[in-house]
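For this depiction, one protein chain was excluded, whereas all remaining protein chains were kept in their positions.
Presenting chain A:
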């Protein structure tokens, strides 16, 4: 009996008793390998003879025994396959629970609205194809901007002053001494004293009352939703049809002063030399913006030319509210300043100019806004003209309403009003209606004009609704009271009244249509379905609970028996006698089977019931059944899990490592309630990764063997250093400014790599395969296919990926102008395709068919006694499995930009260091391994140039291996780019369990499934937390910017991890176990 060559090598060797059955497989394998080798090397006949002789001798002795053994092996293989199927079944169930939970929550939370690309045009009014009777038959310049496209135009120019957070009660007389009351009387006075020149009305904002969302509503005339699904996610600019777009297309020149939000929403719209934008986020500064606006606006107002529409956005009132609250002398001062400012502007404007002053939202008692409370949505609207054009339909409407509860107008009503007043088409998506004061004429009796304006607006709404329903594929109902019904009635009224028109009735009919449509759209787009959200959260939460209980099951029972050789031999002996074959099935390995059965039993009746109910009742909401089915299914699974005892107590961690896993996961999840911790998630992940590294370095001091101690400290420090190194790759999100500098691209304003960054993939190509090799060599696992695959295939994949980015840079930078166009693009795309083919197609094939990464040396010591040494035995599982993550890594490496490729290479190194640490500290069964891997995956999500915001998706990665968008490949490529970190982590997950594990280890599948459970539990908890917080904070100011994208990212990551876990990780483990067991025998 010889000792292993090195302490760390678990590769055993021993004299081989010739007739031992279990050795047979190894010897066969060795003989085959030897024969192959000898054939190549044209070895001596003598050796071959010896081999043949040995083989014959063995065959004679064991033939009978061998048959028995084969049948046992076959039975074990069949049982393994069955177990694998049940485990996969469990994970498919878990995936469907996650899908149902997320879908439910999303259906209540993520209200989506399609953005339509259609634009209104001047010469095609929406009334074109209706009854043919026009309320206003004709006017001078009809159908042209000069006369008014859809309605006679009233004004040539407009000055729009937005006073941020101008609440309605700030502008009307109130009988108290509050600092914010009675300080801004000008607008109220003019409206009362000269009603034909001005009117003042409450102006109701649609929540959320944040400036950005409000400006969208104020210019497009539509309601905001979470996701405006349109042609492009990228960029904040408004791409829907809107007032400013119509103005620009009509040749009007726009000028903007003040809040820079306008510039980001409407880039390039404004006359650059006249406009002046100011930073909107410094709420401590009350005066810079207002003074700047005042300084620039009066010279412009004096000019007769150069601009047609002037937008001024003052922030002082809003900032005073944020800083001091409304109840403060500063607010009085600010409102008085605004009063004087508006007085001066009103005095300066020309005859054919309309002046509009409005608040984009109000403010609550503390001076903040964003939510939907009354005080936040009640703003003020004042319109003024030197010419007497405004009227009232009733004399009592002259005095502006005392509170915002009477006669309010919706903010979106400004859109058709301003459009018709200026003679431009109403934006296509508008849902608002014209404000009556502006169209009813100075005498208040021009009902025909008002009806015409109302009708053309309603027709626009009708046209928009039809195209919206067509785009969504929904049927419009025409039941009584529905918008379609109201529309038909109103049109009938037009036809009927044509002879002797009562235009007031017509006006009311169209107004009723508009109001009903708006009401329905608000339900559709602007209200959360809290019931569905709660159901979704409940499904997710119970899913997490069952996952945790599943994970905590029998943590020690399989590890305990795995490596007891005598027990194994005894078992085999029993099995060979045909005794134990059935007994073992019941031994607890069939947990998955019972769970899946329970899940199906729990889900099936309710699902069927739900579908049947929806068929019978005909309301089509069959998906309700899915939600209930998910709940009953989880309940059944939990009961099953509970039956198998010691359920919840084993969830409480018992070791420092367990506590770390819990603290890392939970503290992050709690942190998602805060926008700051969500924004800085990448730094927090680095903090946790470093914490783990330091704790493992310190705890390594407890290791008994000095060599292990040093190794463990070395890998821990390496792990930390690599993490910090990777952290230099940053793509900052907007909210991280100014504390963050992006390094992912050449500069903050480009999305191409700097030339020096091209060195990163080449460095990875030179270094990474050698590093991987260095992790295999100590366990003698750099054998079998490993050298070929890692040193040649993997390395050349990395090399070609590096070349790809070189070609790409050459293409972008036009480095070689003499080459014909597209040369570099062609070369690079084909290079990329080769890399992907090598990594995914050839790589998968090789992984499926590869023999274990072992070498078997046979030496004959004495006649009749052969000594077999299996190099790489101790890491047989891990070393072979490693080939799979390497393949996936190569693909992701190509698809990430150079900086991201570097981050992924570092990640691979960190993973290897991590599994070494886990092995040295005997932590393979601890939850810390999978949790750290999950943290690594999340960390490198950020380090590959992503953030939890939609705008950080690297759409251009779709064109790495393709010339055009092709389904399904383009979305797959973008997904591989976006979730590269998590995907590599998921694929590498079995290494936590398999590293340094020899073929005799039992219950490998159960261990992997449990580790996968911890891993998925991390992501499920993150998704659940971000989901719950997003639902709870659904009226938070930062919902659109922070919480909603975080939830969407977390949900997508969870589903990706689930899918990859089933399709790649579990399948990979199966292939791996099969390949190893074919050689070493099935270990159960």
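One rule holds for everything that comes next: a contact is a pair of C-beta atoms (placed from the backbone, for glycine too) under 8 Å apart; a residue touches a chain by one contact, two chains touch by 3 or more; residues count from 1.
One rule holds in what follows: contacts and distances are computed from a predicted model.
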Missing subunit (named according to UniProt) among the choices "Ribosomal RNA-processing protein 40", "GPI biosynthesis protein family Pig-F-domain-containing protein", "Vacuolar protein sorting-associated protein" or "Chaperonin": "GPI biosynthesis protein family Pig-F-domain-containing protein"
Which of A:121, A:336 or A:676 contacts the chain that the document leaves out: A:676
From A:724, A:861 or A:966, residue that would touch the chain that is not displayed: A:724
Given A:298, A:687 or A:849, the one touching the chain that is not displayed: A:687
Touch criterion as defined above, residue of A:336, A:705 or A:951 at the omitted chain: A:705
Those residues of chain A which, in the complete complex, touch the missing chain: 1, 4, 10, 12-17, 19-23, 26, 563-565, 568-569, 656, 674-677, 679-680, 683-684, 686-687, 690-691, 693-694, 698-699, 701-705, 720-721, 723-724, 727-728, 868, 870, 873-874, 998, 1000, 1080
